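One structure follows; several queries about it will come next.
A single protein chain has been removed from this complex, and every other one stays in its place.
This part shows subunit A:
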Amino acid sequence: MSSALVNPGVLRAELRLLRREPGIIFWVLLFPTLLLAILGSIPSFRHSSHDLGDLRPIDAYVPIAVLIGLITSGVQGMPQSLTGYRERGILRRMSTTPVRPAALLTAQMLVYGGAALVSALLALTVGRLAFDVTLPRQPFGYAVALLLSVIVALALGAVISALSRTTKIAGAIGSAVFFPMMFCAGVWLPVQAMPHTLAEIVGYTPFGAAAQALDQAAAGHWPGWSHLGVLAAWAVLLTRVASRWFRWE
């Protein structure tokens, strides 16, 4: 009954609705950890590798699994759902109540961001328990890098939704953005193993910077300010673009 950005009723409803989406549950929450488990069951992934600065591939893949969940949630999950809400007049219906449709937007961001964080915790836990991957040695730095990455993923999702008139378009743009983002995060080749110039370029992309920041914090260092700076700059830029172009109907 107020115009606050967060409405507890709306948030609770959206959380309940997210739990009814088996696709999201699988791809955001379970798939990254499942991938980690499959890779971890390959013996060579459990031996330290010179390419990765003497880390084991499985160590390098924990932050990558964290980023997979986050990118899937922000780029594939949220924009489709949000664009559908606009396309089908759900935001409009909300506009006639004392609760503004912004409450629905924030609720979506919170539940999809929350799902990404739960997915990250699951990957870290399974990595630790099943494959003896040490937990981040610089937990605070890790948390800062992770939160910034979630914000960037959600802002990117909001931009996709702002640019898409229909759910179909949101799906198409989401997929087009998804694969480059996954590459930058190091899904096919961890950033540590990329050639120097490529790693440098990838470091300017949101999830390339995120991957490097998480790696550093995992290894016990405070994440480089340059990486955090790149993340923050993307967060600001994408949020601006989203709020400039987003339409409620």
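What we mean here is this: a contact is a pair of C-beta atoms (placed from the backbone, for glycine too) under 8 Å apart; a residue touches a chain by one contact, two chains touch by 3 or more; residues count from 1.
One rule holds in what follows: contacts and distances are computed from a predicted model.
Not every chain of the complex appears here, and the one that does not is recorded in UniProt as "ABC-type xenobiotic transporter", selected from "Y-family DNA polymerase", "Transport permease protein", "ABC-type xenobiotic transporter" or "Acyl carrier protein".
Within the whole complex, the absent chain has one touching residue among A:49, A:95, A:192 or A:239, and that is A:95.
Among A:27, A:61 or A:85, only A:85 touches the chain that is left out of the view.
Although one chain is hidden here, its contacts on subunit A can still be listed: residues 1-3, 7, 9-10, 13, 16-17, 20-21, 85, 88-90, 92-93, 95-100.
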